[in-house]
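With one protein chain held back, the other chains of the complex are shown just where they sit.
Per-chain residue numbering starts at 1, and chain names A and B are given in the order in which the chains are listed.
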Amino acid sequence: MYTARNYIKAESLAQAYELNQRRANAIVGGGCWMRMGERMYDTLIDLSALELDQIQDRGEQAALGAMVTLRQLETNFMLDKCFAGLFRKCTEHIVGVQFRNCATLGGSVWSRFGFSDIVTALLALDCQVELAGAGRMSLEDFVKMPRDRDVLAWVYIKKDGRPVAYETARNSETDLPVLTCALSRHEGTYRAVVGARPGGPRVVEDRGWDRLVEKVLALEYGDNMRGSARYRRHLAGVLLKRCKAELEVTGG
Amino acid sequence: MTIKWTLNGARRTDEVEPDETLLHCLRKVGCLSVKCGCETSGCGLCTVWLDGKPVLSCSVPAPRADGREVTTLEGLQAEAAELGAFLADEGAEQCGFCAPGFMMNVLAMARELKTPTEEEIQHYLAGNLCRCSGYQGQLRAIRKYLAKKGGEQA
Partner (left out) sequence: MKTVSTGVRKKDAMSLVTGKPVYTGDLVPPNALRIKLLRSPHARANIISIDASRAKMVPGVAAVFTWEDMPQSRFTTAGQTWPEPSPYDRLILDRHLRCAGDPVAIVAAETEEIAQRAMRLIKVEYEVLEPLLDFTKALDNPILVHPEDNFRSLCEVGTDAKRNLVSTDSFEVGDVEEELARCEVVLERTYNTVANNQTMMEPFCTYTYLDEYGRLNVVSSTQVPFHVRRILSNALEIPKSQIRVVKPRIGGGFGAKQSAVSEMFPAIVTKLTGRPAYLCYTRQESMANGSPRHQMQMKVRIGADRDGSIRCIDLYALSNAGAYGDHGPTTIGLVGHKSLALYGSLRASRFVCDVVYTNTMGAGAYRGYGATQGIFAVESAVNEMAARLGMDPCVIREKNMVRQGQVMPAYYGEPCNSCTLDKCMERAKEMMGWDKGPTHWTLPNGHLRGRGVAMAMQGSGISGVDIGSVEIRLNDGGFYTMLVGCTDMGTGCDTILAQMAADCLDCSVDDISVRGVDTDQSPYDTGSYASATTYVTGGAVVKACAELRDKIRIEGARLLGVDPQAAQFDGEKVFLPGTDKVMTRSEIGWASYAGGSRQLSATQSNSSPISPPPFMVGMAEVDIDPETGLVRVVDYVGVVDCGTVINTNLARVQTEGGIVQGIGMALLENIQYNDKGRMLNDSLLQYRIPTRLEAGKIRVEFVPSYEPTGPFGAKSIGELVINTPSPAIAEAIRAATGHMFRTLPIRPEDVALAGLEE
């Protein structure tokens, strides 16, 4: 469990950003992962007064606030319709409803955990993040950056109608994944995302299916308690194949 | 720091620490039905409602309860007795340590899903661990409870 001296509910994103410039401070999202750490913070910064718990339909794109919970992602009608059930599939295995009512999109995206279902799924889409300091950038660039003192405010997803599929392998239903895999196709190009390798998600693109599979299998895979590199590489092939079958069903 | 919140229908003001969890705060103010079973946000024992939604009180910072409404089993005694009777009639409460968190989540489910299928029930409650019962008796009790509630509404 963490310790903290202060808790401030930020009144503006600018205030949150300013407070977060101190290394001893941190943004608290849902608190689920943070409480598993032992860190000593000076000030915890709460974004819950900033109306970032919104999922907005902005015509060509969906705008998702950082404080949107995983349960909101799972049950939002607009998201479900626009992204072929992707958000239900990438959230429903995460611990339980109570956890998903706490854990936030911002927490998942900011943390960039290797095992993140959410980041794997989002990377298959055309996503941008909006940071209080650095402004907008692609999610793909964001996940490659080291964690800095910025504040994640919004995630935007282009509603380009691309077919998308999501598959994971887990040792038990609500365990962390052994491997995550998302696949989309846009303008003739396949885009595959493989996460929980156990390192962070890797994006692979190709217009040709066989070359895509080759590239996915050539990614680096590692060992941890949940599975070996060899098993993960094998799973990558299996999950990718299943994603493709799903794409074909959903009209890809 | 001070929070003004509503606990089980009663408005109150309490002093909480910046790094206090809602779980700790609730037990401190006497809601002892709320149990702690892990440190990794994964067992469901500490489930309470925050603005009517089931959450893990072990993960919610207590200061976040400011201005909000928290419900524990202490505030749902009639519902607990009604649903609990079905659990008791199956013998499925066993040690009972997971029961309050489980009851909170079943009651939340009953409000959120109108006529859940068995699969929906199992998924909704997947975050509530129980080591005694093997879950089967819990499911029997829920089915009977929902049937009764459905009958009352019809």
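Everything below uses one rule, namely that contacts are C-beta pairs under 8 Å (C-beta built on N, C-alpha and C of every residue); 3 or more make two chains touch, one makes a residue touch a chain.
Being a predicted model, the structure only gives us computed values, none of them experimental.
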{"item": "Residue among B:Ile3, B:Val16, B:Val60 or B:Cys98 touching the omitted chain", "value": "B:Cys98"}
{"item": "In chain B, positions touching the absent partner", "value": "17, 32-35, 37-43, 45, 72-74, 77, 80-81, 83-85, 87-100, 103, 122-123, 125-139"}
{"item": "Chain not shown, touching residues in chain A", "value": "3, 36, 169-176, 178, 225, 227-228, 230-231, 234-235, 238"}
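The rule is short, and it goes like this: only the chains that are shown with their structure count from here on.
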{"item": "Averaged-CA centre spacing for the pair chain B and chain A, given as whole angstrom", "value": "28"}
{"item": "Residue ranges of chain A in contact with chain B within the complex", "value": "1-7, 9, 28, 30-33, 35-36, 41, 43-44, 46, 48, 71, 92, 95-99, 101-102, 173-174"}
{"item": "Interfacial residue positions of chain B with respect to chain A in the complex", "value": "1, 18-19, 21, 39-42, 44, 47, 50, 53-56, 58-61, 63-64, 66, 105, 108-109, 123-128"}
